[in-house]
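Note sheet for the following structure.
== chain A ==
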Amino acid sequence: MIITTTHYMLLSAALFTLGIIGVMTRRNVIIILMSIELMLNAVNINFIAFSHQLQNVVGQVFAVFVIVVAAAEAAVGLGIILAFYRNKETVNIDEMGLMRW
Partner candidate 1 sequence: MVNAWVPILIFIAVGIAFGVVTLLFARLIVPQRYGRVKLEPYECGIEPTTDARDRYSIKYFLVAMLFLIFDVETIFLYPWAVIVDELAWFGFIEMVVFLFILVVGYFYAWREGALEWA
Partner candidate 2 sequence: MVEALILPLVKIVIVLVAVLVTVMYIVLLERKVQAWVQVRLGPMRVGPHGILQPLADVLKLFVKEDITPARADKWVFTAAPIIVLVPALIAFAVIPFAGDLTLFGLTIPGRIADVNVGLLYVISVAGIGIYGIILGGWSSNSKWALLGSLRSSAQLISYEIAVTMTLVTVIMLAGTLSMVGIVQAQLAKGWWFGFMQPVAFFIYFVGALAETNRAPFDLPEAEQELVAGFHTEYSGMRFAFYFLAEYANMIVVSTVATTLFLGGWLAPFPNVSWLSFLGLVPGWAWFMLKTFGFLYAFLWVRATFPRYRYDQLMRLGWKWLIPLAILNVVVTGLLKVLV
């Protein structure tokens, strides 16, 4: 029973799939953003598993940058949701056709 990088890859792929399912099936845009966070975490698990496998710290540095991007995404994304909610009183993504032309 040795845990290899493959195990971590499978876990990461499964978590990523969960994120996709969330994005595809839910209509609440906040939950969709949360599913995207799950997917980013799956990516980070991969980065760090490979950093461990290759004994190289670069994977961890990139995971730090992924976290930075996730923070920026959450700040702006949730700002957009709030602005939209204040105009239309909804967070259903099907009703967010404002920018669709």
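How were these picked? Simply put, all candidates are chains of the complex that A comes from, given by their letters.
Note that in this section contacts are C-beta pairs under 8 Å (C-beta built on N, C-alpha and C of every residue); 3 or more make two chains touch, one makes a residue touch a chain; residues count from 1.
It should be emphasised that the depicted structure is a prediction, and the values quoted were computed from it without experimental measurement.
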{"item": "Given options 1 or 2, the chain of this complex that touches chain A", "value": "1"}
{"item": "Candidate 1 partner contacts - residues on chain A that touch it in the complex", "value": "64, 67-68, 71, 74-75, 78-79, 82"}
